[in-house]
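Notes follow the structure.
Complex shown without one protein chain; remaining protein chains in place.
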Amino acid sequence: MSDIAALAGDALGLMTPILFAALGGLLSELSGMLNIALEGLIGVGAFGAAVAAIQSGSLAAGVVLGAATGAFVAWGFGAATLRLRANGFVTGLAVNLLASGITVSFSARLFQTKGVVKVAAGALPVLSPEAAGQASFLGRIFLGHDALAYASWVAVPLVWLLMARTPFGMRLRAAGSNPRALVTLGKRPERYKLVAIVLSGLACGLAGASLSLGLGAYVPNATAGRGWIALVAVYLGGRNPAGVLAACFVFALASSLANYAQGFLTVPADFILALPYLITLAALVLAAVLGKLKATR
Amino acid sequence: MPALLMEGIRKRYLTSGARANDGATLEVRDREIHALVGENGAGKTTLMKILYGLERPDSGRILLDGKAVAIPNPAAAALCGIGMVSQHAEIVGEFTVAQNVSLCAEPRRFAFFYDRKAAEREVGRLAAENGFGLDPRVPASSLSAAEIQELEILKLLWRRASLLILDEPTSLLAEHEVEGLFSSLKRLRAAGKTIILITHKAAEVKRIADAVTVMRAGRTFIRLSAADLAEADLAGLMMGAHDAVGEAGGRPATEGTASGSPAALGTGVRKDSAVAGPAVFEMRRVTVARQRRARPSIDDLSLAVRSGEIVGVCGLAGNGLAELEDLAAGIGKPTRGSVLLSGKPLPRRREGGRGYVPTDRLWRGSSLYSSVGENLAALDRRSFFPRGFEDRKAVGRFVEESIGCYGIAGSPTQRLGTLSGGNIQKVILARELAEPKRARLSRVRAAAGRAGFLHASSVRASGTRDACVEDQGPPFLLFCNPVQGLDMASSAFVHGRLVEERDRGSAILLLSSNLDEVLELSDRIIVMHRGAAVLEVRNGPLVDRSAIEDAMLGLASPEERR
Partner (left out) sequence: MNETRRTELKGRALTLGIALGGAFAVTVLLLWALSSSFGDAFRLFFAAPFGNTYYLGNMLAEVGILVLAGLGAGVAFGSRNFNLGGEGQVYLGSVVTAATCLALPSGNPVLVPVLAAIAGALSGSLLGWLSGQLRLSLGVDELISSFLVSAAVVYFCDFVVTGPLQDPSSNFQATGPIPEAFRFARIMPPSSLSTAVVPVLAILVLMAVLLARTRFGFELSLMGKNAEFARYVGIDQGFYRTAPMALSGALYGLAGAFLVLGSQYRVMKGFSAGIGWTGIAVALVAGNAPLAMLPAAFLFGYLDAGAKAVMVGADVTQEIVSVVQAAVFIFITARFADRFLAGRKEKR
């Protein structure tokens, strides 16, 4: 029983970056913009957050700058794709490439290392860790997470509210569903798509911040495929916030189980690293077999 | 003072170089239902797009109530009280009626949230005021064509438009729905609105319009009060006494096309009755069911097309013509029944033996990014790539011949997307009507052996029809809306080829929503309504056109006509 609580609690903790990124991907998807750059955006967010935290000594600054970095790079990606009419698939790949290149290059320049960089200010504070250790079943699951984790949970209903109950959300969905409807009404769908992309970058930036600041260190390639997992979560979740939350939790739970299993199974480290990708692939195939997959392109 | 005056509007599209509007002038009075008529391509839609700010004119001016205005975009047009309903409704299927109507002009609660209740209430009120039976809460995806029309008009009224532009509003409506629309328009006029109707249907104009402006080739030809006109004159004014100046190099395939005929379609192609042979193409009790809908899209349909005859199938949009096209092309599969070609089940993948000229000629019928030559060679790959490798000489010969025989205004390496609609259709015809090359090559060689040396270039240079005429097409041809959007000369050419192929023994199935075309060309006519064949008649001078029209509307007997 306590193991289940531990597993669930772990999963919730692991879910944070994936959930943020998936919510961002959802916004992008609803506005009709293909966004395969989630991975890269998380990466730059993680790096930006670490740099800010290290230089300023403040974790809050780290969070803010992580989000800002993600939003900024996403803006570039969006502007190139929409204004310059570039191919969204190619620019998305470019962002992923860019992220891996820039982060390592600047890390070497700023911190003289291509490897792990510790954040002097430590990791994000966690809600009553002591209580989490002994508390009730629910307490074990829901306590002991950092601020960004809780923020990501709050983000889910916020995103729903934004998309379903505001004029902005309606127009954004129209931009994705039938952009010509907006054109004949005198609005430009590209504006809404760009905002959606920037918001997705912001969300990915927060995801990255939760990775590096949650650990208390910037680790190269910490994203480890989470951006792609988030993308799949958007499709599996049926393109609505609640479904996306469920899909993200399932993926996080799988990771958590894998970590748990590593405790008493000797599995080569490489296999553990490959696991998220295999799980995601399995989920995709399973969903397709069950006929739940909507055509993505 | 006219409510609207557009003067000297000129517009040239850079990409195609066509002069869409060439000094057009339009005058509309206040509280008037004004019909803007003309053939396809006359410039009506462009002129209205300029009025609505979707396009900007190269020169000319627009005056509203005597004051000059600039309309750089639809937002500005809306500010001037102008609204436009385009031919293809732009609605968001997953939104409700209220959401669609109020989109981008949404009522708000606490300045930030969408006030759904207020929207539904107000939209409901607006609909009731105008006699529309729309329920603001239903999703737009469940609406019929006429209801979508009402939604689009509501969108304009929501934004307080006083000048409404409707582009081909009746194109998808059944007869009783047209009546409903016209009543609504009269109500709107009484309420003080001014309405411009774009249409190419001369018959409807007389019923509803207070005034008419005829456009031709980008110019406004004449402005009339409709009460002064009988319908036939209007059609004549639209088509003009002369043929449109067609593309360079067009060589009509049959006589009778050079002189514009007064027939409704004007192609003037007519032929003697055919003597038909055995059935080549058959559909036996075919039914195509639809998911989640009770009524199948094709309902127990049987038809046969024999060699040497043209069977024309007509129907209004949404009654199964598109599904029939898919079935006959081998794309769709019947839920019940069978589709047979020469007695055997129709193969799903095409490999010669049948030609298909699709309705969607740009995406199904061509590869716009490929060259003319590649498009021509695309079907008969077995002949052009013997043993897997390209036979360049054979391809080159075929391409040259096709360009010459069909009068295609384009070069073999030119990208197809740069050709005009008529030329693209010619490329499609040249490809689809050519039998497998192997057989033709042997016949050409035999003919060459008989007549002496026959070189491909001599075909073009001599321009003799013999080399072109000796090609017989495949045994079965499927033509779908073949002259939609084409100018007079190209239409005449296409019809001429169609009849030629029939005369040489091909079995031709013609699917068209254009009754005039079907009446002109078919030997037998089948009418589709709600997926079923409701009427089948032999065509001839005594054919009852009104019976056919009734059948298209699903009216079984004259008594049911209103």
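We just call them A and B in the order they show up, numbering each chain from 1.
Basically, a contact is a pair of C-beta atoms (placed from the backbone, for glycine too) under 8 Å apart; a residue touches a chain by one contact, two chains touch by 3 or more.
Keep in mind the model is a prediction, meaning the values are calculated, not measured.
Novice: Using the touch definition from the header, name the shown chains in contact with the chain that isn't displayed.
Specialist: Contacts of the omitted chain with visible chains: A, B.
Novice: Have a look at A:F47, A:Y192, A:W228 or A:F249 and name the one touching the chain we're not showing.
Specialist: Result: among the candidates, A:W228 touches the missing chain.
Novice: With respect to the chain omitted from the figure, which of A:A6, A:V104 or A:L257 is a touching residue?
Specialist: Checking each option in A:A6, A:V104 or A:L257, the one touching the absent chain turns out to be A:V104.
Novice: Among A:I4, A:L138, A:A242 or A:L278, choose the residue that contacts the chain missing from this document, as touch is defined above.
Specialist: The missing chain is touched by A:L278.
Novice: Out of A:V95, A:L143 or A:V195, which residue would touch the omitted chain in the full complex?
Specialist: A:V95
Novice: Hey, which subunit A residues sit against the chain that's not shown?
Specialist: Output for subunit A: 36, 80, 84-87, 89-91, 93-95, 97-98, 100-102, 104-106, 108-109, 114, 225, 228, 231-232, 268, 270-271, 273-274, 277-278, 280-281, 284-285, 288-289, 293, 295-297.
Novice: What residue numbers in subunit B mark contact with the hidden partner chain?
Specialist: Touching the chain left out of view, subunit B contributes residues 15-16, 329, 331, 349-351, 356, 358, 362-370, 374, 377-379, 381, 385, 388-390, 411, 413-415, 417-418.
We take it that only the chains that are shown with their structure count from here on.
Novice: Can you list the subunit B residues touching subunit A in their complex?
Specialist: Residues of subunit B touching subunit A: 53-54, 73-78, 84, 86, 90-95, 99-100, 103-106, 108, 112-114, 116, 155.
Novice: Can you tell me which positions in subunit A touch subunit B when the two form their complex?
Specialist: So the residues of subunit A touching subunit B come out as 165-167, 169-171, 173-174, 177-178, 180-187.
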